[in-house]
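Encoded as structure tokens, here's the structure I'll be asking about.
The block that comes next holds chain A.
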Amino acid sequence: MGAGIPLAYYLVLGTLLFCIGLWGALTRTNAIRILMCIELVLNAVNLNLVALNRYLDPGSVEGQIFGLFIIAIAAAEAAIGIGIVLMVVRRRGEVDINKIRLMRG
Partner candidate 1 sequence: MSASLPYLSLILGVPALGALITLLLPAGSKQAIRTLGTVALAVPVLLVAAVWAGYDPAVSGPQFVERYDWIPSLGAQYYLGVDGISLALVALTALVAPLAALASWNIEHRVKEYWVLLQFLIVGIFGVFLALDYLLFYVFFELSLIPMYFLIGIWGGPRRDYAAMKFFIYTLVGSIVLIVGILALYFLTGASSFDMIELAQRAPAAVPEALKLPLFVLLLAGFAIKTPMWPVHTWLPDAHVEAPTPISVILAALLLKMGTYGMMRITWPTLPDVARELSGVLAAFGVIAIIYGAFSALGQRDFKRLVAYSSVSQMGFVVLALAAAAGAQAAGLEPAIAASAAQAASSAAVFMMVAHGLASALLFLLVGFWYDRTHTRDFDKLGGMFRTTPVGATFLAIAAFANLGLPGFSTFIGEFFSLMGTLPVFPVAVYAALVGLVGAAMYNLTMLQRVAMGGPREEYAGLPDVTGRELVTFVPLVAGMLLLGWFPGVVMDILNAPVTQFVAKLGGM
Partner candidate 2 sequence: MPVLRADELVFILPEIILAATALLVLLADAFAGEERGAGARRDWIGYLAAAGVVAAMVAVRRDAGDPGAILGGMVARDGFTAFFKAVFLIATALVALISIDYVARRGIAAGEYFSLLLLATTGALFMAGAANLLTFYVGLELLSLSSYALAGLMREDPRSQEASLKYFLNGALSSGILLFGISLLYGATGTFDLMELAQQVQQVAGAGAGQWSLLVLGAAFLIAGLGFKAGAVPFHLWLPDAYQGAPTPITAYLAVASEGAAFAAIVRVFFTAFEDAAPVWQTAFLTLAVLTMTVANVAALRQVNVKRLLAYSSIAHAGYILAAVGAGSELSRPAVLYYVMAYVFMNIGAFAVVTALQAQGEGEQLRDFAGLGRREPALAALLVVFLVSLIGLPLTAGFMAKFMVFRALIAAGNYWLPVIIALNSAISVGYYYNLVRYMYVVPAEKEPVPDTPVQVPAPVWTVLAVCAFFTLVLAAWPDVFLRWTSVSTMVMAGF
């Protein structure tokens, strides 16, 4: 299964996903959506890791385990991110990061 596909395809896909995530983070102003874009980025990394694990180092699960840690951390990150967003929301009633700029310079 999947052996017919060159590794590069996975990596290109990962790269595209990564870049879409970054692009999204750059262009959207809703903090929650940026959070989602960050998840896309992490997914891209996971894809890379698992694919590389499968193709280059198939005898081990090192890449997969790293990926699992990323998943776990991503969950934690999401939790705290949502916490922060909600804190902001409660005070300001919005999550448009363009409007949050008390501090600058």
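By definition in this document, a contact is a pair of C-beta atoms (placed from the backbone, for glycine too) under 8 Å apart; a residue touches a chain by one contact, two chains touch by 3 or more; residues count from 1.
Criterion applied: all candidates are chains of the complex that A comes from, given by their letters.
Owing to the predicted nature of the structure, the values given are computational and were not obtained by experimental measurement.
Taking any copy into account, the candidate from 1 or 2 that touches chain A in the complex is 2. Those residues of chain A lying in contact with candidate 2 across their complex are 11, 14, 18, 21-22, 25, 31, 34-35, 38, 41-42, 44-45, 48-49, 52-53, 56-57, 62-63, 65-66, 69-70, 73, 76-77, 80-81, 83-85, 87-88, 91-92, 97, 100-105.
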